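One chain of protein is taken out of this complex; the other chains stay put.
Should a chain be cited, it is by its letter among A, B and C, assigned in written order, with residues numbered from 1 in that chain.
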Amino acid sequence: MFLLYLFTSFAAVSGVLGSSPSYNGLGLTPQMGWDNWNTFACDVSEQLLLDTADRISEIGLKDLGYTYVILDDCWSSGRTANGTLVADKEKFPNGMSHVADHLHNNNFLFGMYSSAGEYTCAGYPGSLGHEEEDAEFFASNGVDYLKYDNCYNKGQFGAPETSYKRYKAMSDALNKTGRPIFYSLCNWGQDLTFYWGSDIANSWRMSGDIYPQFTRPDSRCPCDGDQFDCAYAGFHCSIMNILNKAAPMGQNAGIGGWNDLDNLEVGVGNLTDDEEKAHFSMWAMVKSPLVIGADVNHLKASSYSIYSQASVIAINQDPKGVPATRVWRHQVPQTDKYGQGEIQFWSGPLDNGDQVIALLNGGNKPRPMNTNLEEIFFDSYLGSEQLSSNWDIYDLWANRVDNATSANILNNNSVGNATIYNATALSYKDGMAKNDTRLFGTKIGSISPDGLLNTTVPAHGIAFYRLRRST
Amino acid sequence: MFLLYLFTSFAAVSGVLGSSPSYNGLGLTPQMGWDNWNTFACDVSEQLLLDTADRISEIGLKDLGYTYVILDDCWSSGRTANGTLVADKEKFPNGMSHVADHLHNNNFLFGMYSSAGEYTCAGYPGSLGHEEEDAEFFASNGVDYLKYDNCYNKGQFGAPETSYKRYKAMSDALNKTGRPIFYSLCNWGQDLTFYWGSDIANSWRMSGDIYPQFTRPDSRCPCDGDQFDCAYAGFHCSIMNILNKAAPMGQNAGIGGWNDLDNLEVGVGNLTDDEEKAHFSMWAMVKSPLVIGADVNHLKASSYSIYSQASVIAINQDPKGVPATRVWRHQVPQTDKYGQGEIQFWSGPLDNGDQVIALLNGGNKPRPMNTNLEEIFFDSYLGSEQLSSNWDIYDLWANRVDNATSANILNNNSVGNATIYNATALSYKDGMAKNDTRLFGTKIGSISPDGLLNTTVPAHGIAFYRLRRST
Amino acid sequence: MFLLYLFTSFAAVSGVLGSSPSYNGLGLTPQMGWDNWNTFACDVSEQLLLDTADRISEIGLKDLGYTYVILDDCWSSGRTANGTLVADKEKFPNGMSHVADHLHNNNFLFGMYSSAGEYTCAGYPGSLGHEEEDAEFFASNGVDYLKYDNCYNKGQFGAPETSYKRYKAMSDALNKTGRPIFYSLCNWGQDLTFYWGSDIANSWRMSGDIYPQFTRPDSRCPCDGDQFDCAYAGFHCSIMNILNKAAPMGQNAGIGGWNDLDNLEVGVGNLTDDEEKAHFSMWAMVKSPLVIGADVNHLKASSYSIYSQASVIAINQDPKGVPATRVWRHQVPQTDKYGQGEIQFWSGPLDNGDQVIALLNGGNKPRPMNTNLEEIFFDSYLGSEQLSSNWDIYDLWANRVDNATSANILNNNSVGNATIYNATALSYKDGMAKNDTRLFGTKIGSISPDGLLNTTVPAHGIAFYRLRRST
Partner (left out) sequence: MFLLYLFTSFAAVSGVLGSSPSYNGLGLTPQMGWDNWNTFACDVSEQLLLDTADRISEIGLKDLGYTYVILDDCWSSGRTANGTLVADKEKFPNGMSHVADHLHNNNFLFGMYSSAGEYTCAGYPGSLGHEEEDAEFFASNGVDYLKYDNCYNKGQFGAPETSYKRYKAMSDALNKTGRPIFYSLCNWGQDLTFYWGSDIANSWRMSGDIYPQFTRPDSRCPCDGDQFDCAYAGFHCSIMNILNKAAPMGQNAGIGGWNDLDNLEVGVGNLTDDEEKAHFSMWAMVKSPLVIGADVNHLKASSYSIYSQASVIAINQDPKGVPATRVWRHQVPQTDKYGQGEIQFWSGPLDNGDQVIALLNGGNKPRPMNTNLEEIFFDSYLGSEQLSSNWDIYDLWANRVDNATSANILNNNSVGNATIYNATALSYKDGMAKNDTRLFGTKIGSISPDGLLNTTVPAHGIAFYRLRRST
């Protein structure tokens, strides 16, 4: 059998989990934040981080929940004679604790990066064999989050046990510091990470690196989306490639341990608005971390309004913490220029009894699509209350902030009086309990037990709904 | 070469096996019983078990052979300071030995559950590293059967040797208690369990968890039925998916060590009667354990009459203990709404020289199907006695208890004077020896060496026959 | 790069191999003999072995080279208190050394069987952990050959290193006895045996067990022929299935270490004469051991004349020891009742500069097939001497003993004055050097550099030729 919480539609469950669902108490919902890699790669500095943090705060993204500011690779200039890591003095003239202090003072959390290898992926010192001293370095510099990569690992992979031991060494070292540090594995899903990640970490990458393409196959990401156990994760993996790899893995994630589909490419590259919406919706729905990969100082208004769409974020931060399931998939003849064309239907339960669904169109033409309650409540039996009820349909994008408002916020570097959701003031959990309309989209209709939900989904796009029991 | 008993049609074998075919003397036929998981999941209690046992007894299922009452996950509330497991006092106010005593007094056997991991799948304490003390706990509480799961195993899998060692630790610990305890592995077929399961256990799961669908592919069960060595077993595997994975594995099972295709979904979910018959027949024929997954207090009459079909159970409990073989399979154009449509023919030898055969129709239309002696005795050579004989055909479902009788039994909570088989009074082996007609179905015709056996098989259904040499 | 002797057509090689090509000096050509398993399975006895040996001798098969008489599984009755293996007293009332003496007195070599596991496949004591004492048992009983199986191996497989260590333990133990013992691995090709087999053994099985079917897929042999690295070897593998698995492996076999495609099914089951010829030819050509699986006391005349076809055996026993290569394969529409239909062309070099070729028709209709020198000498470059020469074509089956003669031999239990080749009197090597016509088939034509070799190949049959440079 497998993880309990997925069975709750099968039976009235009175028990509570016997152990904490998070190994270290962190990650009760997927992490949200910003990481410099996808846009800035190695071009990092104190100024970049602090300027970015200020901007994130000023345009309201911090209050929307993006609280982890994550410094990726290339921050180091080596080790001291006795082995302590040293931050690059040119990039970080005041040291890392100065960055941490600034971030903490502004209610951010600070993420840093290392690799479970001899070197980081960019060739800086790695932490393999230095776990304890490096964990101490991070803790003593006020770090709240560690992204832990997989390059130059000396062949120490190829069996779950081998990878587990290598990543557990840092898990133990972080625990030993006494500081609560969110532990984010970046071993690209190698050695079936989803089976053992939650034992020792709060999230784990499950594929090669993302790139801002919706369907384009790239020779550098050699496993197609159905190969969940890829021996060569690579990089330049498309959004649909990663999503398909993640499809079976939802059952192994949950409160305290999340599948990480990689940083968000919203506002990076040349994705269309429909593609960005679909990307953000699906990452939210499968409970991936929501980590901004864009340059927030040069954000399109439309991308801003995607990152700030609270009704979608609320799906991600739902307290139930259950990733949605892909209920069906079909190839369609309307393939795009890369020969790709797939439609899918996803559905997942929410904490308050609502259900989130997605009709995803990977074809290159707008497409009428439909579903019904039997598909939506795919784990329920005939006669169940779910299948016998009427449900109201809320479009989770209908209440999106308009472009003018977004542009205003970005231009003024201030939210002003726009009604952007503020999770600092009212958490998503409490906001949902209070029925804050910004968290529920816009009602567009309803569906009865024998009814059909019909809609037209744009090419490379999504219809993304929350179903609420009709009253 | 491989297991001896499969070669018996090739040669006159005078030898006997050199060693006991069961490592611990148990499991000479596949286990039968009831397990709470598929219907009740974590909603377990003393009352559920005892009420269920009483009901199983009263409606005649115990006397049909369903003697193991298996308490699945979620019974624990942790460990004492010195490491002893503790049963949840709310669910089991009188402790586990009270349950055991009640069951033993009523001639049931008592099964419990743990996991070869840090936690059970539902997050309760697991037995990895606690094998000896936990085996002692189970033995001292009168446990007769251990279902041993695979969650939170700290990456200790990925090679047969790794999994073998982990599961052997509990095997040794159970042996050390001195109490005969049926050892049922639940590691989802990981690391080619069928190659090493019989060395240390009485049965082993060979796939991800079953769910009550006949053919529906589910993204959470990502390996299709031909992938016998699935790296991601998952759950929500359909009946046909599991059956196809099991097809090659019969050669590695036999007396004392069985492939476990998971609990029976008869009476669970929305399977049709034809689907339930096919499911039950095939599980019986491949010598899977027959473990009821339904709520016996809310059983449909038709499902009851499947569980109580003694002529099918007799196939399962046949003393020869040889799983049937899939002789052929073909795709048909009459696919169902999930795009599935496969027909198959299975055949297997029985202890008294009879042969059991199944014509299985996975398509969505009733279908004329046929076979002949060359297919039925697929391992015999031309000129053999088997191919030269006439055979009578017995339909193993023709003597099924009618719905009115079943309803009466269920409503009265008593078998009354219905002619339900009683294996307590007369074992299947003895009943077959005495030619008890309830164990042989109904003769519907015969087939000659050059003849053809013709029948029409319902959609998602089975024709299930026992062939007996014509006299 | 890979094994040297395969490169000889690329360059004039003046070097000799730096080390002995056989790890123990045995197996300079593939072993020939008889094994009881395929016909008699566990029904073994002193009488069976000695009667069979006498018969093999009397009908000339011993002098054709079938000198190993191999007793397979089921000969044991356990171990003594101090661990020594004991032969079953009922089956072998005079002990194993009596058998060995009889065989040796008649110039046979004696083979026995054990398994690198806790039990043999039929459940008798295995040698895992008993390697030294068992090797001593075999040596002290005059055993010349050990077939070493893979059942009940306690999960000790799954990586080459794991299997290697298990099989090396017996290799070392056999060496330590001081007696030259041919070491024949039977681990079904698990863990890429072809890569490491020749380090420690004289031959190694490379697939699941054979059964007497030419193309029929069987669910118990789940890997198709292109899956050379099958995780589940199984049994009931067809002749074409095994041959296709072996196709790439020729490069890893050679003098001292052979790919073993399993015992010969000539005269077992219901193969046609064309199938038996193709089977025997291909096993000979890829330098598989030639081990008779039939009951030689009940052999068809046509099967006898296949086993005794010296011109084909001479291919197998050619001193060069280079397995032939599959040059091409194509699917044809004339598929048989199992949906199989493949044609192939094979070619391989011989010690004296001749070349052996096979046109193999797996379709169900006779088929015109052809080839030319470019295909035949597939490793030669334009302008080479091979491609510029004329070659005479010898049909290796044209000089087959006629059925009347064969029947006479079998009926009279004596070769009489039939011209059956006698390798005891004149070895294959010497016979070829002396141009003994029985070793070269019958000349049927010739082929020029631009010519085409045309022939018609029967369904499930072969055209099998030796090419000799025209003089």
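One rule holds in what follows: a contact is a pair of C-beta atoms (placed from the backbone, for glycine too) under 8 Å apart; a residue touches a chain by one contact, two chains touch by 3 or more.
Keep in mind the model is a prediction, meaning the values are calculated, not measured.
Taking every chain of the complex into account, the omitted one touches A, C. Across A:D149, A:D199, A:D260 or A:D379, the single residue that touches the chain missing here is A:D149. Contact with the undisplayed chain is limited, among C:L48, C:V86 or C:L192, to C:L192.
Residue C:G250 is the one among C:G60, C:G250 or C:G267 that touches the chain missing from this view. Touch with the chain omitted from the figure is made, among C:D51, C:E90, C:D172 or C:D229, by C:D229. Even with one chain removed from view, subunit C keeps its contact list with that chain: residues 1-4, 6-8, 10-15, 17-19, 21, 159-161, 163-165, 168, 191-192, 195-196, 198-199, 226, 228-229, 247-248, 250-251, 325-327, 329, 381-382.
Against the chain not shown here, subunit A presents residues 37-44, 72-74, 76-78, 88, 91, 118-125, 149, 151-159, 162, 186, 208-209, 212, 218-222, 231-232, 234-235, 269-270.
One rule holds in what follows: only the chains that are shown with their structure count from here on.
In summary, no chain was found to touch both subunit B and subunit C. One rotation lays the C-alpha atoms of subunit A on subunit B, and its angle is 90 degrees to the nearest 5. Inter-chain centre distance (subunit A to subunit B, centres taken as mean C-alpha positions): 41 Å. Taking each chain's centre as the average of its CA atoms, subunit A and subunit C sit 58 Å apart. Annotation for subunit C: no residues touch 2 or more other chains.
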